[in-house]
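Removed: one protein chain of the complex. Kept in place: all other protein chains.
Chain naming follows the written order as A and B, and within any one chain the residues start at number 1.
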Amino acid sequence: MEGVGVRFGRLSALDGVDLKLRPNSVTGLIGPNGAGKTTAVNVLTGFQKPTSGKIFLGSQELTGHTPEEFARQGVTRSFQSGRLFSKLSVIDNVASAAIGIRRLGRTKAREHAYGILEWIGCADVASAFAGTLPHGVQQRVGLARAIAGFPSFILLDEPAAGLGRTDCDGLIALIQKIPSKFECGVLLIEHNMTVIMNACSSIVVFAGGRRIAEGTPAEVAHDAEVRRAYLGSANEQTMAI
Amino acid sequence: MSYFLQSIVDGASLGSIYALIALAIGFVFGILRLINFTQSDYITYCAYALIIPSTAAMPALFIGAWPAALMVISVLLIGVVLALLTERFAFRAIRDAEPEILLISSFATSYLLQHILMAVYSTRPKSVSIGNWLGEPVAFAGLRVPLIQLVTLGVTGAALIALVAMLRYTEFGIKIRAAAENYRMARLLGVRANAVIAGCFAISGLIGGAVSLLLVAQTGSLDILMGVSPVIIAFFATVIGGMGSLMGAVLGGFLVGMVSQLLQAYLPGEAREFRDAFLFAFTILVLIARPNGLIASSAIGQRT
Partner (left out) sequence: MKNNRFVSSIPGDTWLLPSALAIPLGVVAVGVQYFGPPTIAVTVTEIYIRLVAALAIYMFSSNTGIISYGHVAFMGIGAYASAWQTCCVMMKPITMHGLPAFLKTANFPVVPSAIAAGVLAAVVALVASLVIMRLNSIAAAIATFALLFIFQSVYGHWDSVTMGVSTMIGLPQYVTPVHVWIWVAIAILVAFILQNSSIGLMLRASRDEHTAARACGARILKYRVIAFTISAFFAGIAGVMLGHRIGTISVATFHLDLTFLLLAMVVVGGLRSLSGVVLGVIIVSVIMEVLRLFQGGVSIGGQIVSLPAGSVQIGIALVMILVLRFRPDGIAKGLEFDVKRWLGRSSDEVALRRSDSGSSAAE
(Lines give C-alpha, C1' and ligand atoms only; values in the text may rest on other atoms or scores of the structure.)
Protein backbone atom coordinates (compact mmCIF):
# COMPACT_ATOMS: atom_id res chain seq x y z
CA MET A 1 0.00 0.00 0.00
CA GLU A 2 1.13 3.51 -0.72
CA GLY A 3 0.76 6.59 1.42
CA VAL A 4 -2.26 5.21 3.16
CA GLY A 5 -3.98 7.32 5.73
CA VAL A 6 -6.98 6.40 7.86
CA ARG A 7 -8.72 8.85 10.08
CA PHE A 8 -11.51 8.22 12.55
CA GLY A 9 -12.86 11.69 13.14
CA ARG A 10 -9.93 13.72 14.36
CA LEU A 11 -8.05 10.62 15.33
CA SER A 12 -5.48 9.50 12.83
CA ALA A 13 -4.99 5.74 12.98
CA LEU A 14 -2.67 5.55 10.00
CA ASP A 15 -0.82 8.52 8.67
CA GLY A 16 0.57 8.24 5.15
CA VAL A 17 2.00 4.79 5.54
CA ASP A 18 3.76 2.80 2.83
CA LEU A 19 3.86 -0.92 3.26
CA LYS A 20 5.08 -3.48 0.76
CA LEU A 21 4.59 -7.19 1.18
CA ARG A 22 6.96 -9.48 -0.65
CA PRO A 23 5.64 -12.65 -2.22
CA ASN A 24 6.80 -15.97 -0.84
CA SER A 25 8.18 -14.65 2.40
CA VAL A 26 7.02 -13.80 5.89
CA THR A 27 6.92 -10.10 6.71
CA GLY A 28 6.53 -9.15 10.34
CA LEU A 29 4.55 -6.14 11.50
CA ILE A 30 5.20 -4.94 15.01
CA GLY A 31 4.49 -1.88 17.04
CA PRO A 32 3.07 -0.81 20.36
CA ASN A 33 -0.66 -0.87 21.06
CA GLY A 34 -2.48 1.70 18.98
CA ALA A 35 0.29 1.77 16.38
CA GLY A 36 -2.23 1.01 13.63
CA LYS A 37 -1.36 -2.62 12.99
CA THR A 38 -4.89 -3.98 12.96
CA THR A 39 -6.04 -0.93 11.03
CA ALA A 40 -3.41 -1.74 8.42
CA VAL A 41 -4.76 -5.28 8.12
CA ASN A 42 -8.29 -3.94 7.85
CA VAL A 43 -7.23 -1.58 5.09
CA LEU A 44 -5.35 -4.30 3.24
CA THR A 45 -8.40 -6.58 3.29
CA GLY A 46 -11.04 -4.01 2.43
CA PHE A 47 -12.67 -3.89 5.86
CA GLN A 48 -11.53 -0.31 6.32
CA LYS A 49 -11.63 2.19 3.48
CA PRO A 50 -8.56 4.44 3.62
CA THR A 51 -9.22 8.16 3.77
CA SER A 52 -6.17 8.70 1.60
CA GLY A 53 -3.64 6.61 -0.30
CA LYS A 54 -3.89 3.60 -2.57
CA ILE A 55 -3.67 -0.15 -2.36
CA PHE A 56 -2.23 -2.30 -5.10
CA LEU A 57 -2.00 -6.02 -5.61
CA GLY A 58 0.74 -6.40 -8.19
CA SER A 59 -0.20 -3.72 -10.69
CA GLN A 60 -3.91 -3.91 -9.95
CA GLU A 61 -5.43 -1.23 -7.80
CA LEU A 62 -7.79 -2.51 -5.11
CA THR A 63 -8.49 0.73 -3.27
CA GLY A 64 -12.14 1.01 -2.31
CA HIS A 65 -13.02 -2.60 -3.07
CA THR A 66 -15.14 -4.63 -0.66
CA PRO A 67 -13.71 -7.29 1.66
CA GLU A 68 -15.29 -9.94 -0.55
CA GLU A 69 -13.44 -8.63 -3.59
CA PHE A 70 -10.15 -8.45 -1.71
CA ALA A 71 -10.60 -12.07 -0.69
CA ARG A 72 -11.39 -13.17 -4.20
CA GLN A 73 -8.37 -11.27 -5.54
CA GLY A 74 -6.21 -13.38 -3.29
CA VAL A 75 -5.83 -11.48 -0.03
CA THR A 76 -7.10 -13.48 2.93
CA ARG A 77 -6.81 -12.89 6.64
CA SER A 78 -7.27 -14.26 10.10
CA PHE A 79 -8.80 -12.36 12.99
CA GLN A 80 -7.40 -11.48 16.34
CA SER A 81 -10.39 -12.96 18.09
CA GLY A 82 -10.58 -16.03 15.88
CA ARG A 83 -14.09 -15.40 14.55
CA LEU A 84 -14.64 -18.99 13.61
CA PHE A 85 -18.07 -20.10 12.48
CA SER A 86 -18.78 -21.62 15.86
CA LYS A 87 -21.79 -23.67 14.83
CA LEU A 88 -20.17 -25.19 11.77
CA SER A 89 -17.81 -28.15 11.85
CA VAL A 90 -14.10 -27.45 11.61
CA ILE A 91 -13.89 -28.84 8.10
CA ASP A 92 -16.78 -26.67 6.94
CA ASN A 93 -15.10 -23.65 8.50
CA VAL A 94 -12.09 -24.24 6.34
CA ALA A 95 -14.06 -25.36 3.29
CA SER A 96 -16.17 -22.20 3.39
CA ALA A 97 -13.16 -20.13 2.35
CA ALA A 98 -12.59 -22.33 -0.68
CA ILE A 99 -16.28 -22.16 -1.58
CA GLY A 100 -16.60 -18.44 -1.07
CA ILE A 101 -13.40 -17.47 -2.81
CA ARG A 102 -12.92 -20.07 -5.51
CA ARG A 103 -16.51 -21.28 -5.77
CA LEU A 104 -15.46 -24.87 -5.39
CA GLY A 105 -18.24 -27.38 -5.05
CA ARG A 106 -18.80 -28.59 -1.56
CA THR A 107 -17.12 -31.96 -2.03
CA LYS A 108 -14.03 -30.47 -3.68
CA ALA A 109 -13.86 -27.77 -1.03
CA ARG A 110 -13.94 -30.35 1.73
CA GLU A 111 -11.16 -32.34 0.10
CA HIS A 112 -9.07 -29.20 -0.16
CA ALA A 113 -9.88 -28.27 3.43
CA TYR A 114 -9.03 -31.70 4.74
CA GLY A 115 -5.61 -31.51 3.13
CA ILE A 116 -4.90 -28.23 4.90
CA LEU A 117 -6.20 -29.52 8.21
CA GLU A 118 -3.88 -32.52 7.94
CA TRP A 119 -0.95 -30.26 7.23
CA ILE A 120 -1.77 -28.02 10.13
CA GLY A 121 -2.37 -30.91 12.49
CA CYS A 122 -6.08 -30.52 13.10
CA ALA A 123 -7.46 -33.34 11.00
CA ASP A 124 -8.55 -35.24 14.09
CA VAL A 125 -11.08 -32.58 15.01
CA ALA A 126 -12.41 -32.07 11.48
CA SER A 127 -15.97 -33.01 12.40
CA ALA A 128 -16.14 -31.16 15.73
CA PHE A 129 -18.07 -27.93 16.04
CA ALA A 130 -15.57 -25.10 15.89
CA GLY A 131 -17.08 -23.35 18.87
CA THR A 132 -16.30 -26.26 21.19
CA LEU A 133 -12.55 -26.31 20.55
CA PRO A 134 -9.84 -25.05 22.93
CA HIS A 135 -8.37 -21.68 22.10
CA GLY A 136 -5.13 -23.01 20.64
CA VAL A 137 -6.90 -25.26 18.17
CA GLN A 138 -9.26 -22.45 17.19
CA GLN A 139 -6.29 -20.27 16.29
CA ARG A 140 -4.96 -23.02 14.05
CA VAL A 141 -8.32 -23.49 12.38
CA GLY A 142 -8.46 -19.75 11.77
CA LEU A 143 -5.09 -20.02 10.08
CA ALA A 144 -6.26 -23.00 8.03
CA ARG A 145 -9.29 -21.01 6.89
CA ALA A 146 -7.07 -18.16 5.72
CA ILE A 147 -4.89 -20.61 3.79
CA ALA A 148 -7.86 -22.39 2.22
CA GLY A 149 -8.88 -19.43 0.09
CA PHE A 150 -6.05 -19.88 -2.42
CA PRO A 151 -4.41 -16.63 -1.36
CA SER A 152 -1.43 -14.87 -2.82
CA PHE A 153 -1.12 -12.98 0.46
CA ILE A 154 -2.22 -14.02 3.94
CA LEU A 155 -2.58 -11.45 6.70
CA LEU A 156 -2.42 -12.90 10.18
CA ASP A 157 -3.56 -10.65 13.01
CA GLU A 158 -1.81 -11.90 16.15
CA PRO A 159 -2.41 -15.61 15.52
CA ALA A 160 -0.34 -16.54 18.55
CA ALA A 161 -2.16 -14.27 21.00
CA GLY A 162 -3.01 -16.04 24.21
CA LEU A 163 -1.22 -19.24 23.34
CA GLY A 164 1.07 -21.17 25.66
CA ARG A 165 4.73 -21.56 24.84
CA THR A 166 4.50 -24.91 23.06
CA ASP A 167 1.39 -24.06 21.07
CA CYS A 168 2.97 -20.80 20.07
CA ASP A 169 6.22 -22.36 18.87
CA GLY A 170 4.35 -24.97 16.86
CA LEU A 171 2.16 -22.36 15.21
CA ILE A 172 5.06 -20.12 14.31
CA ALA A 173 6.94 -23.06 12.80
CA LEU A 174 3.91 -23.68 10.60
CA ILE A 175 3.62 -20.05 9.59
CA GLN A 176 7.25 -20.02 8.51
CA LYS A 177 6.53 -22.89 6.14
CA ILE A 178 3.48 -21.27 4.54
CA PRO A 179 5.32 -19.32 1.81
CA SER A 180 7.09 -22.35 0.38
CA LYS A 181 4.18 -24.74 0.86
CA PHE A 182 1.38 -22.56 -0.52
CA GLU A 183 3.34 -20.09 -2.61
CA CYS A 184 2.11 -16.96 -0.98
CA GLY A 185 3.34 -14.02 1.03
CA VAL A 186 2.51 -13.68 4.72
CA LEU A 187 2.08 -10.61 6.88
CA LEU A 188 2.42 -11.55 10.51
CA ILE A 189 1.33 -9.23 13.28
CA GLU A 190 2.76 -10.25 16.58
CA HIS A 191 3.44 -8.82 19.99
CA ASN A 192 6.08 -11.23 21.09
CA MET A 193 9.45 -9.95 19.84
CA THR A 194 11.24 -13.27 20.13
CA VAL A 195 8.64 -14.92 17.97
CA ILE A 196 8.71 -12.33 15.26
CA MET A 197 12.47 -12.04 15.14
CA ASN A 198 12.74 -15.75 14.51
CA ALA A 199 9.87 -16.13 12.09
CA CYS A 200 10.25 -13.26 9.68
CA SER A 201 12.66 -12.50 6.91
CA SER A 202 11.86 -8.81 7.12
CA ILE A 203 10.12 -6.65 9.66
CA VAL A 204 8.15 -3.42 9.54
CA VAL A 205 7.70 -1.33 12.64
CA PHE A 206 4.72 0.97 13.23
CA ALA A 207 4.30 3.53 15.93
CA GLY A 208 1.57 6.10 16.30
CA GLY A 209 0.18 5.38 12.84
CA ARG A 210 3.53 5.82 11.07
CA ARG A 211 6.09 3.44 9.73
CA ILE A 212 9.21 4.12 11.68
CA ALA A 213 11.49 1.32 10.50
CA GLU A 214 11.84 -1.53 8.05
CA GLY A 215 14.53 -4.12 7.53
CA THR A 216 15.87 -7.49 8.51
CA PRO A 217 15.28 -8.61 12.09
CA ALA A 218 18.86 -7.69 12.98
CA GLU A 219 18.60 -4.20 11.50
CA VAL A 220 15.33 -3.49 13.20
CA ALA A 221 16.52 -4.79 16.55
CA HIS A 222 19.32 -2.29 16.56
CA ASP A 223 17.37 0.68 15.29
CA ALA A 224 17.42 3.37 17.92
CA GLU A 225 14.07 4.87 16.96
CA VAL A 226 12.42 1.50 17.20
CA ARG A 227 13.74 0.99 20.64
CA ARG A 228 12.56 4.37 21.71
CA ALA A 229 9.10 3.94 20.29
CA TYR A 230 8.63 0.40 21.25
CA LEU A 231 10.00 0.39 24.72
CA GLY A 232 9.67 3.94 25.81
CA SER A 233 13.26 4.00 27.02
CA ALA A 234 15.94 2.05 25.21
CA ASN A 235 16.36 -1.23 26.93
CA GLU A 236 19.23 -3.14 25.44
CA GLN A 237 18.56 -6.23 27.52
CA THR A 238 15.15 -7.00 26.13
CA MET A 239 16.03 -6.14 22.59
CA ALA A 240 19.11 -8.25 22.39
CA ILE A 241 18.05 -11.56 21.02
CA MET B 1 -52.93 27.04 2.64
CA SER B 2 -55.22 26.37 5.55
CA TYR B 3 -55.61 22.83 4.19
CA PHE B 4 -51.87 22.48 4.40
CA LEU B 5 -51.78 23.93 7.92
CA GLN B 6 -54.58 21.63 8.92
CA SER B 7 -52.57 18.66 7.66
CA ILE B 8 -49.57 19.87 9.60
CA VAL B 9 -51.57 20.10 12.81
CA ASP B 10 -53.03 16.66 12.17
CA GLY B 11 -49.58 15.34 11.46
CA ALA B 12 -48.10 16.87 14.57
CA SER B 13 -50.88 15.52 16.73
CA LEU B 14 -50.57 12.02 15.30
CA GLY B 15 -46.80 12.28 15.25
CA SER B 16 -46.66 13.26 18.89
CA ILE B 17 -48.48 10.07 19.85
CA TYR B 18 -46.12 8.01 17.72
CA ALA B 19 -43.19 9.90 19.22
CA LEU B 20 -44.32 9.03 22.74
CA ILE B 21 -44.73 5.35 21.92
CA ALA B 22 -41.49 5.34 19.98
CA LEU B 23 -39.74 6.75 23.00
CA ALA B 24 -41.15 3.94 25.14
CA ILE B 25 -39.96 1.36 22.62
CA GLY B 26 -36.62 3.15 22.40
CA PHE B 27 -36.08 2.99 26.15
CA VAL B 28 -36.54 -0.73 26.30
CA PHE B 29 -34.73 -1.47 23.07
CA GLY B 30 -31.77 0.60 24.09
CA ILE B 31 -31.32 -1.18 27.34
CA LEU B 32 -32.25 -4.75 26.47
CA ARG B 33 -32.01 -4.99 22.67
CA LEU B 34 -35.64 -6.04 22.96
CA ILE B 35 -38.32 -4.81 20.60
CA ASN B 36 -41.16 -4.71 23.05
CA PHE B 37 -44.36 -5.65 21.26
CA THR B 38 -46.15 -5.83 24.62
CA GLN B 39 -46.16 -2.05 24.49
CA SER B 40 -49.37 -2.45 22.49
CA ASP B 41 -50.89 -4.43 25.35
CA TYR B 42 -50.05 -1.73 27.87
CA ILE B 43 -52.19 0.57 25.76
CA THR B 44 -55.01 -1.90 25.24
CA TYR B 45 -55.16 -3.09 28.85
CA CYS B 46 -55.23 0.45 30.15
CA ALA B 47 -58.05 1.30 27.80
CA TYR B 48 -60.07 -1.75 28.74
CA ALA B 49 -59.61 -1.01 32.42
CA LEU B 50 -61.96 1.90 31.85
CA ILE B 51 -64.89 -0.47 31.57
CA ILE B 52 -66.37 -3.28 33.63
CA PRO B 53 -65.26 -6.66 32.26
CA SER B 54 -68.01 -7.66 29.88
CA THR B 55 -68.57 -8.79 26.35
CA ALA B 56 -71.24 -6.18 25.68
CA ALA B 57 -70.89 -3.61 22.92
CA MET B 58 -71.86 -0.71 25.19
CA PRO B 59 -70.38 -1.73 28.51
CA ALA B 60 -70.73 0.17 31.77
CA LEU B 61 -67.81 2.30 32.80
CA PHE B 62 -65.54 1.14 35.59
CA ILE B 63 -62.49 3.27 36.18
CA GLY B 64 -63.82 5.48 33.42
CA ALA B 65 -66.62 6.56 35.74
CA TRP B 66 -64.31 7.79 38.46
CA PRO B 67 -63.42 11.44 38.91
CA ALA B 68 -61.10 12.58 36.16
CA ALA B 69 -57.95 12.95 38.22
CA LEU B 70 -58.40 9.59 39.94
CA MET B 71 -59.19 7.96 36.62
CA VAL B 72 -56.03 9.28 34.99
CA ILE B 73 -53.84 8.28 37.89
CA SER B 74 -55.38 4.82 38.10
CA VAL B 75 -54.95 4.17 34.39
CA LEU B 76 -51.34 5.30 34.44
CA LEU B 77 -50.73 3.09 37.46
CA ILE B 78 -52.21 0.10 35.68
CA GLY B 79 -49.86 0.69 32.78
CA VAL B 80 -46.86 0.83 35.08
CA VAL B 81 -47.85 -2.32 36.98
CA LEU B 82 -48.50 -4.27 33.79
CA ALA B 83 -45.19 -3.18 32.31
CA LEU B 84 -43.33 -4.19 35.46
CA LEU B 85 -45.09 -7.55 35.47
CA THR B 86 -44.08 -8.28 31.88
CA GLU B 87 -40.52 -7.26 32.69
CA ARG B 88 -40.39 -9.50 35.73
CA PHE B 89 -42.10 -12.58 34.37
CA ALA B 90 -41.63 -12.51 30.62
CA PHE B 91 -38.30 -10.87 29.96
CA ARG B 92 -36.02 -10.93 32.99
CA ALA B 93 -35.18 -14.61 32.70
CA ILE B 94 -34.29 -14.44 29.03
CA ARG B 95 -32.76 -11.03 28.76
CA ASP B 96 -29.31 -12.37 27.89
CA ALA B 97 -30.64 -14.42 24.99
CA GLU B 98 -29.96 -13.56 21.38
CA PRO B 99 -31.90 -10.58 19.96
CA GLU B 100 -33.86 -12.89 17.66
CA ILE B 101 -35.10 -14.93 20.63
CA LEU B 102 -36.03 -11.76 22.50
CA LEU B 103 -37.95 -10.48 19.50
CA ILE B 104 -39.96 -13.68 19.17
CA SER B 105 -40.54 -13.85 22.92
CA SER B 106 -42.01 -10.39 23.03
CA PHE B 107 -44.16 -11.23 20.02
CA ALA B 108 -45.38 -14.34 21.87
CA THR B 109 -45.99 -12.52 25.15
CA SER B 110 -47.97 -9.84 23.37
CA TYR B 111 -50.04 -12.48 21.61
CA LEU B 112 -50.71 -14.16 24.95
CA LEU B 113 -51.82 -10.94 26.65
CA GLN B 114 -53.97 -10.01 23.69
CA HIS B 115 -55.82 -13.31 23.74
CA ILE B 116 -56.31 -13.25 27.50
CA LEU B 117 -58.00 -9.89 27.07
CA MET B 118 -60.00 -11.28 24.17
CA ALA B 119 -61.20 -14.20 26.30
CA VAL B 120 -62.57 -11.80 28.90
CA TYR B 121 -63.97 -9.02 26.75
CA SER B 122 -64.58 -10.75 23.37
CA THR B 123 -63.35 -9.31 20.11
CA ARG B 124 -66.36 -7.08 19.60
CA PRO B 125 -65.38 -3.40 19.42
CA LYS B 126 -66.96 -1.37 22.19
CA SER B 127 -67.97 2.22 22.39
CA VAL B 128 -66.98 4.21 25.42
CA SER B 129 -67.63 7.81 26.11
CA ILE B 130 -65.15 9.57 28.26
CA GLY B 131 -64.42 13.18 27.70
CA ASN B 132 -66.89 13.74 24.87
CA TRP B 133 -66.41 17.44 25.26
CA LEU B 134 -62.89 16.99 23.94
CA GLY B 135 -64.30 16.34 20.48
CA GLU B 136 -65.65 19.88 20.20
CA PRO B 137 -63.81 21.89 17.56
CA VAL B 138 -62.18 25.10 18.64
CA ALA B 139 -60.99 27.96 16.50
CA PHE B 140 -57.27 28.14 16.63
CA ALA B 141 -55.07 30.38 14.47
CA GLY B 142 -57.71 30.48 11.77
CA LEU B 143 -58.23 26.72 11.82
CA ARG B 144 -61.01 24.72 13.36
CA VAL B 145 -59.20 22.07 15.32
CA PRO B 146 -60.88 19.49 17.54
CA LEU B 147 -59.94 20.27 21.11
CA ILE B 148 -58.65 16.75 21.55
CA GLN B 149 -55.87 17.39 19.06
CA LEU B 150 -54.70 20.34 21.09
CA VAL B 151 -54.95 18.32 24.27
CA THR B 152 -53.00 15.53 22.62
CA LEU B 153 -50.31 17.93 21.49
CA GLY B 154 -50.22 19.48 24.94
CA VAL B 155 -50.05 16.22 26.82
CA THR B 156 -47.50 14.57 24.56
CA GLY B 157 -45.46 17.75 24.39
CA ALA B 158 -45.42 18.04 28.18
CA ALA B 159 -44.61 14.35 28.54
CA LEU B 160 -41.79 14.56 26.02
CA ILE B 161 -40.33 17.60 27.70
CA ALA B 162 -40.63 15.98 31.12
CA LEU B 163 -38.98 12.80 29.89
CA VAL B 164 -36.18 14.61 28.14
CA ALA B 165 -35.59 16.74 31.24
CA MET B 166 -35.60 13.61 33.36
CA LEU B 167 -33.09 11.98 31.03
CA ARG B 168 -30.86 15.01 31.05
CA TYR B 169 -30.92 16.19 34.59
CA THR B 170 -31.78 13.40 37.02
CA GLU B 171 -29.35 10.75 38.15
CA PHE B 172 -31.78 8.02 37.18
CA GLY B 173 -32.19 9.55 33.74
CA ILE B 174 -28.49 9.79 33.16
CA LYS B 175 -28.11 6.17 34.16
CA ILE B 176 -30.82 5.14 31.72
CA ARG B 177 -29.21 7.11 28.95
CA ALA B 178 -25.83 5.66 29.66
CA ALA B 179 -27.31 2.18 29.68
CA ALA B 180 -29.59 2.70 26.70
CA GLU B 181 -26.95 4.20 24.50
CA ASN B 182 -24.10 2.02 25.55
CA TYR B 183 -25.10 -1.58 25.71
CA ARG B 184 -21.95 -2.82 27.41
CA MET B 185 -22.35 -0.24 30.09
CA ALA B 186 -25.76 -1.64 30.90
CA ARG B 187 -24.17 -5.00 31.53
CA LEU B 188 -21.48 -3.43 33.67
CA LEU B 189 -24.08 -1.75 35.82
CA GLY B 190 -24.35 -5.13 37.46
CA VAL B 191 -26.74 -5.23 40.39
CA ARG B 192 -28.32 -1.92 39.57
CA ALA B 193 -29.23 -3.15 36.09
CA ASN B 194 -32.46 -4.62 37.49
CA ALA B 195 -33.57 -1.28 38.84
CA VAL B 196 -32.65 0.64 35.70
CA ILE B 197 -34.36 -1.87 33.43
CA ALA B 198 -37.45 -1.93 35.62
CA GLY B 199 -37.42 1.86 35.49
CA CYS B 200 -37.44 1.80 31.70
CA PHE B 201 -40.37 -0.59 31.69
CA ALA B 202 -42.21 1.55 34.23
CA ILE B 203 -41.84 4.56 31.99
CA SER B 204 -43.03 2.65 28.96
CA GLY B 205 -46.05 1.48 30.97
CA LEU B 206 -46.74 5.07 31.99
CA ILE B 207 -46.59 6.11 28.35
CA GLY B 208 -48.88 3.21 27.47
CA GLY B 209 -51.45 4.51 29.95
CA ALA B 210 -51.26 8.07 28.67
CA VAL B 211 -51.56 6.99 25.05
CA SER B 212 -54.54 4.78 25.83
CA LEU B 213 -56.43 7.69 27.37
CA LEU B 214 -55.65 9.93 24.41
CA LEU B 215 -56.72 7.27 21.93
CA VAL B 216 -59.97 6.48 23.74
CA ALA B 217 -60.80 10.16 24.04
CA GLN B 218 -60.14 10.58 20.32
CA THR B 219 -62.05 7.60 18.99
CA GLY B 220 -64.56 6.89 21.75
CA SER B 221 -64.14 3.18 21.13
CA LEU B 222 -62.23 0.17 22.35
CA ASP B 223 -60.80 -2.53 20.17
CA ILE B 224 -58.66 -5.50 21.09
CA LEU B 225 -56.19 -4.49 18.41
CA MET B 226 -56.26 -0.78 19.17
CA GLY B 227 -52.71 -0.81 20.50
CA VAL B 228 -51.19 -2.92 17.74
CA SER B 229 -51.27 -0.54 14.83
CA PRO B 230 -49.87 2.56 16.60
CA VAL B 231 -47.18 0.47 18.25
CA ILE B 232 -46.10 -1.09 15.00
CA ILE B 233 -45.97 2.28 13.30
CA ALA B 234 -44.12 3.75 16.27
CA PHE B 235 -41.78 0.82 16.11
CA PHE B 236 -40.96 1.63 12.52
CA ALA B 237 -40.53 5.20 13.68
CA THR B 238 -37.80 4.13 16.08
CA VAL B 239 -36.20 2.26 13.21
CA ILE B 240 -36.29 5.37 11.06
CA GLY B 241 -35.00 7.55 13.84
CA GLY B 242 -32.23 5.17 14.77
CA MET B 243 -32.69 2.32 17.18
CA GLY B 244 -30.96 2.94 20.45
CA SER B 245 -31.12 6.71 20.06
CA LEU B 246 -33.87 8.22 22.18
CA MET B 247 -33.87 11.55 20.37
CA GLY B 248 -33.99 9.59 17.14
CA ALA B 249 -37.13 7.82 18.34
CA VAL B 250 -38.90 11.11 19.01
CA LEU B 251 -37.79 12.52 15.69
CA GLY B 252 -38.86 9.35 13.87
CA GLY B 253 -42.27 9.46 15.54
CA PHE B 254 -42.98 12.99 14.42
CA LEU B 255 -41.63 12.27 10.96
CA VAL B 256 -43.84 9.22 10.51
CA GLY B 257 -46.89 11.11 11.76
CA MET B 258 -46.21 13.99 9.37
CA VAL B 259 -45.44 11.79 6.38
CA SER B 260 -48.51 9.72 7.06
CA GLN B 261 -50.81 12.77 7.27
CA LEU B 262 -49.25 14.47 4.26
CA LEU B 263 -49.60 11.29 2.22
CA GLN B 264 -53.21 11.16 3.33
CA ALA B 265 -53.74 14.76 2.34
CA TYR B 266 -51.87 14.94 -0.92
CA LEU B 267 -51.82 11.50 -2.51
CA PRO B 268 -54.24 11.28 -5.42
CA GLY B 269 -57.51 9.65 -4.46
CA GLU B 270 -56.76 6.12 -5.58
CA ALA B 271 -53.26 5.97 -4.19
CA ARG B 272 -54.42 7.34 -0.84
CA GLU B 273 -55.77 3.97 0.15
CA PHE B 274 -52.27 2.56 -0.07
CA ARG B 275 -50.92 5.15 2.32
CA ASP B 276 -49.63 2.58 4.81
CA ALA B 277 -47.83 0.69 2.07
CA PHE B 278 -46.02 3.89 1.15
CA LEU B 279 -45.23 4.45 4.80
CA PHE B 280 -43.68 1.02 5.25
CA ALA B 281 -41.83 1.23 1.97
CA PHE B 282 -40.52 4.57 3.21
CA THR B 283 -39.24 2.76 6.32
CA ILE B 284 -37.38 0.24 4.23
CA LEU B 285 -35.90 2.98 2.07
CA VAL B 286 -34.67 4.85 5.14
CA LEU B 287 -33.11 1.62 6.38
CA ILE B 288 -31.31 1.19 3.08
CA ALA B 289 -30.08 4.76 2.96
CA ARG B 290 -29.11 4.86 6.61
CA PRO B 291 -28.94 1.34 8.04
CA ASN B 292 -28.61 2.73 11.56
CA GLY B 293 -31.42 5.24 11.20
CA LEU B 294 -31.34 9.01 11.00
CA ILE B 295 -29.47 9.35 14.28
CA ALA B 296 -27.04 6.48 14.43
CA SER B 297 -26.28 5.29 17.91
CA SER B 298 -22.85 4.04 18.79
CA ALA B 299 -24.42 1.01 20.39
CA ILE B 300 -25.48 -0.41 17.05
CA GLY B 301 -22.28 0.01 15.11
CA GLN B 302 -20.27 -3.11 14.51
CA ARG B 303 -16.56 -3.35 14.84
CA THR B 304 -14.72 -5.46 12.38
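Please note the rule applied: a residue touches a chain if its C-beta (ideal position, glycine included) is under 8 Å from a C-beta of that chain, and two chains touch if they have at least 3 such contacts.
Just so it is clear, the model here is predicted, and its values are computed rather than measured.
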Touch partners, limited to displayed chains, of the chain removed from view: A, B
Contact residue for the chain not shown (choose from A:Arg83, A:His135, A:Lys177 or A:Arg228): A:Arg83
Selected residue (touches chain absent from view) among B:Ile8, B:Leu103, B:Ala178 or B:Leu294: B:Leu103
Which of B:Ile232, B:Ala265 or B:Leu294 contacts the chain that the document leaves out: B:Ile232
Hidden-chain contact residue, picked from the options B:Leu5, B:Leu70 or B:Ile116: B:Ile116
Residues belonging to chain B that touch the chain removed from view: 35, 90, 93-94, 97-101, 103-105, 107-109, 111-112, 115-116, 118-119, 122, 228, 232, 235-236, 239, 273-277, 280-281, 283-284, 287-288, 291, 302, 304
Missing-partner contacts on chain A, residue numbers: 45, 47, 66-68, 71-72, 76-77, 79, 83-89, 91-93, 95-97, 99-101, 103-107, 109-111, 114, 118, 123, 126-127, 129, 145, 149
